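Take a look at this one; I'll ask things after.
Of the protein chains in this complex, one is absent; all others appear in place.
Now for chain A:
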Amino acid sequence: MEDKRSPSSARTRSAALSRRNLMPSDVVKEARDVRVLVLTGYGLNCEAETAAGFSRAGATVDLVHLSEILERAGNADVLAGYHILAFIGGFSFGDHIQSGRVFANRLRFRLGDALSRFVDDGGLALGVCNGFQTLVCLGLLPGVSRARGAPLAAQQAALVHNDRLGYFDTWVKLAVDPGSPCVWTRGVGPTIEMPSRHGEGKLLFLDESLRDEVLASRLVPVRYADASGAPTEAWPDNPNGSPGGVAGLCDPTGRIFGLMPHPDAYLYPENHPDWIRQRDAGTLPSAGLGLRIFENGVRAALAG
């Protein structure tokens, strides 16, 4: 983290670039200026595929153990210079007590100010699986009530045990809400498939009014869907019983996004269980479709 540019100035520069009429290859070149911080350690384990996702989207990725960040946490600008924060999947502290709880507490107690400032400055964040659980514990998702400049909000939602107890691994189909402010899912859909693998993914809200506000603001970019693409609560299309099929959330700016399924595990067309059939049918994509989530994030960072 030698680069101590403030994120806002970096984005201003990127925004200027984005106004130019760029060819796709230029976008990738400019994307190198987008800096992604992937936090690792304490039992998290999806760092390689998350880094690969952002790298293939053109960004510059730093894998940094959280302990290195916390050591410099006295400096409120410890996250400055990064455009995107990635909260990855895994089992932080074994998911003991509750998934994401111990890791999120550590962030809240020791990095809370830097995180709220990062968000206020327009930084982007992606949380996948354990990372989503962490963002929810931190109150960053759905993040509807926090005022600019305020400390991290209290937790407003929770990811609880799957209705069928235990870790479950399956590919799911997600219905994407095109009307969501989420920048990470722009142009994706109407559905996208990716693997889902977790034991605690059922999303519950603090109360009905909050849920209504989240739904009204279209802060649910992705929902578990059945074969026809319609949101579902039925197992196994919905692996955890999440009401309304809620699979992920974004904040009102659309820049903070978390979801239980793993776009990071669909970077290659051959990750898809039906890749041979897709190839035979001529529908095999040139890259894994999960990559589009990462590309969207990088694009949004470039656009400022």
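Here is the rule we use: a contact is a pair of C-beta atoms (placed from the backbone, for glycine too) under 8 Å apart; a residue touches a chain by one contact, two chains touch by 3 or more; residues count from 1.
In this text, contacts and distances are computed from a predicted model.
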| item | value |
| --- | --- |
| Per UniProt record, name of the chain withheld from view ["Phosphoribosylformylglycinamidine synthase subunit PurL", "Indolepyruvate oxidoreductase subunit beta", "Oligopeptide transport system permease protein OppC (TC 3.A.1.5.1)" or "ABC transporter ATP-binding protein"] | "Phosphoribosylformylglycinamidine synthase subunit PurL" |
| Sole contact to the chain not displayed, among A:Thr134, A:Thr232 or A:Asn271 | A:Asn271 |
| Residue, one of A:Asn162, A:Asn238 or A:Asn296, that touches the chain absent here | A:Asn162 |
| Sole contact to the chain not displayed, among A:Gly81, A:Gly143, A:Pro181 or A:Pro195 | A:Pro195 |
| Residue among A:Phe91, A:Phe132 or A:Tyr224 touching the omitted chain | A:Phe91 |
| On chain A, residues whose C-beta touches the chain left out of the figure | 40-46, 48-49, 52, 56, 65, 67-68, 71, 89-91, 93-98, 101-102, 105-106, 109-110, 154-158, 160-171, 195, 197, 204-206, 262, 264-268, 270-271, 273-277, 280 |
